[in-house]
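Only a single protein chain was left out; the remaining protein chains are all shown in position.
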Amino acid sequence: MSGNTLGRLFRLTTYGESHGAGLGGVIDGCPAGIALDEAVIQRELDLRRPGGNSASTTRQEPDRVRLLSGVFEGVTTGTPIAFHVENVDQRSRDYGEIARLYRPGHADFTYDAKFGVRDYRGGGRASGRETLSRVAGGAIAQALLARHGIAVRAFTVELGGVPADLVDVAGAQLRPFFSPDPDVVEAWEDMVRTVKGEGDTLGGIVQVEATGVPAGLGEPVFDKLDAVLAYALMSVGAVKGVEVGAGFEAARMHGSDNNDPIVPSGFFTNHAGGILGGISNGETIVLRAAVKPIPSIAQEQITIDRDGKPSALFIAGRHDISAIPRIVPVLKAMTALVLADMLLMQRRMATPQP
Amino acid sequence: MSGNTLGRLFRLTTYGESHGAGLGGVIDGCPAGIALDEAVIQRELDLRRPGGNSASTTRQEPDRVRLLSGVFEGVTTGTPIAFHVENVDQRSRDYGEIARLYRPGHADFTYDAKFGVRDYRGGGRASGRETLSRVAGGAIAQALLARHGIAVRAFTVELGGVPADLVDVAGAQLRPFFSPDPDVVEAWEDMVRTVKGEGDTLGGIVQVEATGVPAGLGEPVFDKLDAVLAYALMSVGAVKGVEVGAGFEAARMHGSDNNDPIVPSGFFTNHAGGILGGISNGETIVLRAAVKPIPSIAQEQITIDRDGKPSALFIAGRHDISAIPRIVPVLKAMTALVLADMLLMQRRMATPQP
Amino acid sequence: MSGNTLGRLFRLTTYGESHGAGLGGVIDGCPAGIALDEAVIQRELDLRRPGGNSASTTRQEPDRVRLLSGVFEGVTTGTPIAFHVENVDQRSRDYGEIARLYRPGHADFTYDAKFGVRDYRGGGRASGRETLSRVAGGAIAQALLARHGIAVRAFTVELGGVPADLVDVAGAQLRPFFSPDPDVVEAWEDMVRTVKGEGDTLGGIVQVEATGVPAGLGEPVFDKLDAVLAYALMSVGAVKGVEVGAGFEAARMHGSDNNDPIVPSGFFTNHAGGILGGISNGETIVLRAAVKPIPSIAQEQITIDRDGKPSALFIAGRHDISAIPRIVPVLKAMTALVLADMLLMQRRMATPQP
Partner (left out) sequence: MSGNTLGRLFRLTTYGESHGAGLGGVIDGCPAGIALDEAVIQRELDLRRPGGNSASTTRQEPDRVRLLSGVFEGVTTGTPIAFHVENVDQRSRDYGEIARLYRPGHADFTYDAKFGVRDYRGGGRASGRETLSRVAGGAIAQALLARHGIAVRAFTVELGGVPADLVDVAGAQLRPFFSPDPDVVEAWEDMVRTVKGEGDTLGGIVQVEATGVPAGLGEPVFDKLDAVLAYALMSVGAVKGVEVGAGFEAARMHGSDNNDPIVPSGFFTNHAGGILGGISNGETIVLRAAVKPIPSIAQEQITIDRDGKPSALFIAGRHDISAIPRIVPVLKAMTALVLADMLLMQRRMATPQP
């Protein structure tokens, strides 16, 4: 496959399997002169570490990132920036059933269908661990965006069907589940405990916002800003839906309600989510992603083995109850990667002066 | 901008403005030996013509397509297939206010912000007329897919908040609004009349399905099948949300419900919408797109002019009440284009024999 | 095939066969605000018309270009610029032997090997007529480059082994064979007559130069300026070799001779041809392309037919004696297309200010 590169001018290429030697990536196209070191990347990586709250497992994953190129004397040089995270725990195990049986909701069946061979250890390339490289790349994108006054944030707006109020978006990053609502946290924690006791799992909805985005980003008619963002968010495992601004709700509104009146200071409302005709309009970019429940449940499931024979499967081991909150920094990273790319795309379009 | 090409191996590049000389495109990468003529393309174009039912205007747009290259003696030759649709009515008009005022919900403001100049006649490149090229390209994609037993269909599952039952998907193509539900048509027609009388417009939800898709299509980790499909659908003007399979509803399900059990004949349920880990699993691909209400309403609106001064705007002329049903064949075309591309991508992956 | 697009940000996609409906292309990525009309393109197209001198045939090819999109009120709008040249003489003929026999030195054999079907009329897509689209695209590139003070010129430095002196490069465009040397023209014309009398054909060497190119263009390590230029020139049919600066002669020099000393005003010599480490250094870009003799000779040749049976072939009709001079504006166009692309690539790299 050759679908492991994201972006046109600010490009992230990733590699790595869950239980291989390690995971990493290469950013090609980052302009020179951006301050960058391993700490900048590590900070974002730490946000997706498990154990931060009750929906994640307590497994240890230090995930120390190492910069291999592209930075000299503390700034980017314009050459490719490679980073690598070593897999520390690669001891060989008995993968018995996992190697033979297809886990429902996982990519086991489809990887075999596509490639004929499959690194079944911990999900291989299809593991959630793959998102490490996305978050690291996103950290570099955010370093570039910050130079242009653009900031990206992400938070959980719904877990297991229970919505949060957006009362404190700024504080979400430090709160369990990246919740923008202090009052919903306890209800979510209770729900996680209950569902865990049932051997079951939960999904939810994450909102991503980008502020400071200048009007003009996006490359219609295909590479519209919302189209490329939808691609980027949907490329994250577990995401089953993406919407912009009013999203699916817009389908139920009348034009007179959905249209955002234009005033000298900008737009009076933001049903458009900051994007018109596929181009940013200067308002906050607003996206939401639907996250399915983790497929690794602690219940017996019906499946088949590699030979097509019916089998019962019980997945042992500790697993997250929900991709939330760990997926939150991943979705933030994806948004940042797209915006960095589109920013460079737009810069090259400046009308030359005669 | 250079975002007017879609696809990696089966590539569509489009051009054209609403009131320029014409619109068209080039398909590069279509394998040789596919039967193709203008009638095959015209048939699809005719599906998006207005006047077919009460939600569309009665303007005349013959939209005759002409094949310019890539076909010899009735079959494709493997060289680029160019097609062109001449704009027949290019008489010059007074675009007065449209040239000066930014229409809310349209791309007028953002095109100016991006490019500094703008072909304001009928929306220029941002007109819905641009989708002509998508439908023509999609017709060629469907000719290729048909050779592989893959078929794509699209239909309206909700209009103005009123849902349809999926009682006759096969018959939807011949029904007003591409409705899969004979019984909802009258209610929809009534609603369209009412809303039209109020000078307002409607949105809705379109479902696209692809049958016969073999397991194995999709290029993780970024170019997952669902990610590229989300990009393609979201790139259509008016689409504000995309979901796959259970979509946003999956965010409210437990893992034990959402997981599709695997049985020897395939998957017992299809919450995944035919895609696991970004790769097709052999089941029907199921997508839904949220379509916002048409922004051209027959009511006075608040906006600014090119100099930033507040203005009142009233858009005259006949306009569609909803992008539905005309957007339905467009979304079908986009899905076909992505599947054709992914089919060629997968074909090159066949493990070579020693 | 999907190799009919050139460039990353300033992209040319072409289509068309020698005896099909017409030829054309789409430029995607041209910045807005560049003055452009059909006359700008037509001027370049006329340079490659036959009949201008004794090495070309006297066939009539009016080749009127038509702009279809992307230009409004005399300037580019940033949207795709489509252009089309109608094939006026499409009357059906008897292609008898050409359809059945593979012409030596032509692409008949390889197109059949690749695609299984082939538009054999006049060489189809492999005809020299395909370069029309390159020249039209190059004219648009030159309009952009001119805004940045970059000019491209091309001229013949050798024909049939007889070299020209570079005594009047500026005057070459108006001289037979685009010769930079008034004194060699007569010898070349004599040679062409003689060779024509023998039913044979000639090759030669073309030099392309670009002035005003700022230092900094080129994207190492793969997309070096010289690498992409070599690709672009070699992609023109009949070109069998490309060199930069001292080129093959550099292989015979010592380092102390080949190195260009650096002085405050630039480089003291230009063996590098204006490119160091794949990046322009501010000096004139100097390229040379080796052009093989036209394969359509008026002599009996040995070949096979589609079934692999040995056959004798005699190609009737009027043909050029050499791809020179008609290939000269094509090579100029290719150089301009690459420089326009690299200019946009470099612009997006400007270090953002903190």
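By letter and in written order, the chains are A, B and C; residue numbering begins at 1 in each of them.
We take it that contacts are C-beta pairs under 8 Å (C-beta built on N, C-alpha and C of every residue); 3 or more make two chains touch, one makes a residue touch a chain.
Just so it is clear, the model here is predicted, and its values are computed rather than measured.
**Student:** For the chain left out of this view, which of C:32, C:68, C:107 or C:172 touches it?
**Tutor:** Candidates C:32, C:68, C:107 or C:172; residue touching the omitted chain: C:107.
**Student:** Which residue, C:125, C:153, C:175 or C:332, contacts the hidden chain when the whole complex is considered?
**Tutor:** Answer from the full complex: C:125 touches the omitted chain.
**Student:** Return the single residue from C:205, C:285 or C:328 that touches the missing chain.
**Tutor:** Within the whole complex, the residue contacting the unshown chain is C:205.
**Student:** Since one chain isn't shown, list which residues of chain C touch it in the complete complex.
**Tutor:** 1-6, 14, 102, 104-107, 109-111, 113-116, 125-126, 130, 158, 160-161, 195, 198-205, 215-216, 218-224, 226-235, 237, 240-248, 250-256, 258-264, 268, 272-273, 275-282, 290-297, 299, 301-304, 308-310, 345-346, 349, 351
**Student:** Go through chain A and note every residue touching the omitted chain.
**Tutor:** Touch with the absent chain occurs at residues 1-5, 8-11, 13-17, 20-26, 28-29, 32-33, 66-70, 72-73, 75, 77-82, 84, 114-119, 121, 124-125.
Here, only the chains that are shown with their structure count from here on.
**Student:** Among the chains, which one keeps its Cα centre farthest from the Cα centre of chain B?
**Tutor:** If we average the C-alpha coordinates per chain, C ends up farthest from chain B.
**Student:** Taking all protein C-alpha atoms shown, work out their mean, then name the chain whose own C-alpha mean is nearest to it.
**Tutor:** B
**Student:** Go ahead and note the Å separation of the Cα centroids belonging to chain A and chain C.
**Tutor:** Going by mean C-alpha positions, chain A sits 45 Å from chain C.
**Student:** Provide the C-alpha centroid distance between chain B and chain C, rounded to the nearest whole angstrom.
**Tutor:** 38
**Student:** Counting only residues that touch at least two other chains, what does the list for chain A look like?
**Tutor:** Chain A, residues with two or more chain partners: 345, 349, 351.
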